[in-house]
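Following this message is one structure expressed as structure tokens.
Here the complex is missing a single protein chain, while all its other protein chains stay put.
The first chain written gets the first letter, and so on, giving A, B, C, D and E; residue counts start at 1 in each chain.
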């Protein structure tokens, strides 16, 4: 019940905290994940390349 | 003027191209988000019936629409990959899936938050809502199947078959739940004559465009990682500047 | 040596699967008992109000049918996969789709048909009216083959993957939702005195569609999974 | 060579199973999603009336939890059985019960705990009140370990039998009915303003009992199944 | 390739013996599993009456090669052709001409040896009557066990049931992955005989084994993967 009252008194805060902040948080997490994945993949590819090079030597 | 489309469907050329495009998509998405939010929250007036709560629409509708379209795009890419055996299309499909699932999730989440003040319940089992939930399950099924198969080629092909069968199911789900008592409102955007305030409309379209650009930028970034991962043994990868450094 | 025709190949595969099912009679029975048990758990979990139970009945029965055919689907190809028979089937010089259809039909006869026959008893437990039970049975009769056939696609795709059973449900359940909705819709329609033929003919259409496409799709899925 | 203590054996087995579960992350997720999906199927089958759904909710959630832990139980020993690890475990010169307990605990952490954490969201979908959701979660927190442990006995007994999954449910579901009844009873009690501690403490007692006996019983069942 | 002249006469001969016999040709085949290139640039041809052993240490790619020949694994490069046509285009016509025996026995525990044999013959398109099936099983040394469920047979007996399929099929090409695994001395000799007969009837055999296999009077070609 208290949530209902609070919600009606502060609609904009409700919208922002509940919807927009969550949505943008999800975007942020997704961006972080994608960037992290790129970092990890690049690292792996570099490692593989170094391993190959040391094998050739 | 013959453009060689196949040239761009090869990972070799697509990888640098995507790298060049991503910043543009990202920056314009950011700008449009700012503009859209400004119009939506400052310019547009409060709604007569719903008061301030209607402002959820500016994130809810774009994410709903995008989640549905992304599924079709994903299925189309997957089908291309399955039929013509083009590696890039399959990679695109698996790059799109997580974004689509997240948009479906955002749509559900924002819808639920909108439902509480409007309908007095976080969730009702009506047609729209249910089909959006099932869409989320279809995305998750695609992702789960892809993740449980280790051999990437088999994973691509199996997931593609699932995506195609799933896309046949999307309209069926949509219509089969149609006659349920529906709380969710129908289309507000019509091609001719609209009931919406002009600023509301502007805000919504701006946010829609911003979300699209965001989705594209994210999918392209993800597909670049996938290309790197899958093609790590080919020569052109080891000669990339970012790998050499 | 005499060559086999397509029909006799279909019959051979179907008969083989039925014979195997009879040799492991316990499997068939357990699917059935699972169905009965899931249906009976609800009154325990929900409480004994007859009015509510009557309303729930079609939904509960359909969900239970869905779940129990999901469970038995896990076995559709996996035994053949593990012992190498499936490899040999893919190397068979005949149409794989026909072979797959044979397996689907025998799966339905073993796991779908008995559920339909058991429905009246369970319907009575939930105090359903006779016409409602009739429509429920008709719906299940049209719907369970669709479950077997659509499920076969999922079974083929998840072949050899760990967690197959659960993954299978994840893939197949969303695809089966229309069947569930039409099936329960028909019963609700008859309970409120409406015409049921729309629902049932839609299910018939789905069945024809499934018959036409799923064997081929499943065959493709099997080829993908064997790589 | 250093000898292992019982505790470190327990930790070894538990860690091994958790590592395996993480390697097959998809499995863990799919169990969860299966749970969500089964719960969501009911409103589709039963119809969207909120009042009825609210009443059904605890029953549906408990039945879904029961089913999804049943399904994931099939994998508890079967992978180890098929690749011969179980043979080696039976030949281990340490207490088999400790080893089994390790497997049970990791099974619960992977398949029971997440369900508990997911319950609030599903409760909201069914429009349950906050205290009801709280009691439901507490009940599941006490009850899901019991399901894992009692289920392990069934999993051990049905080892290597085809149709294991269904047979397993058949054996284990009846044993789990008390848990279901106390669990849903607690929620109904809180909804009607009654005291819930009786139900919950009974479940706690069941949990202690299960902890004391099931590992040993499961170990015996494994020995029988391997002959 | 001084053999080609001789080959032609074979090809003409075989038509009169037992159906059509063709040749298997592999050119420039490359295959990788995971990131690892198993072999590349592999070319060979197998003509009627020839036998070839694939050799190599554990993990050198023998199984992978055989499975590629069956179309289970798609090669990275190269072509496999049967009588000049790519097997991808032939598909079911190719399958009718070949038989594959892998690590797995493809027999059902619940069915008897007899039922297993008749059904697997049926799957490969041949209708087999009971008498022929029994005599094939007897030849494989399973006398008295034809009607037992195969579940109770030992490792080697189960392998024999699987091998009986070779006797009831007129496929030209036998692809055998470690056919001798789990077999005792007597059975190994028997397999040698069967292969010799098959070759004498202008069949072709390609196989792997880590045990010595003696095929009387045949020149054994071998291909080493390293």
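By definition in this document, a residue touches a chain if its C-beta (ideal position, glycine included) is under 8 Å from a C-beta of that chain, and two chains touch if they have at least 3 such contacts.
What you see is a predicted model; the values in this text were computed from it and never measured.
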Omitted-chain contact residue, chosen from D:19, D:117, D:130 or D:194: D:19
Contact residue for the chain not shown (choose from E:28, E:85 or E:155): E:155
On chain E, residues whose C-beta touches the chain left out of the figure: 33-34, 56-61, 63, 103, 141, 145, 152-157, 159-160, 178, 181-188, 210-211
Residue numbers in chain D that touch the chain omitted from display: 1-4, 8-9, 12-13, 16, 19-20, 23-24, 79, 82-85, 87-95, 99, 226-227
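We adopt the following convention: only the chains that are shown with their structure count from here on.
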Farthest-lying chain, centroid of Cα atoms versus that of chain A: E
Distance between chain centroids, defined by C-alpha means - chain B, chain E (Å): 50
Distance from chain D to chain B - Cα centre to Cα centre, in angstrom: 36
Per-residue overlap in chain C, given as positions that touch at least 2 other chains: 24, 79, 162-163, 167, 170, 173-174, 177, 181, 227
For chain E, residues that touch 2 or more chains besides their own: 74
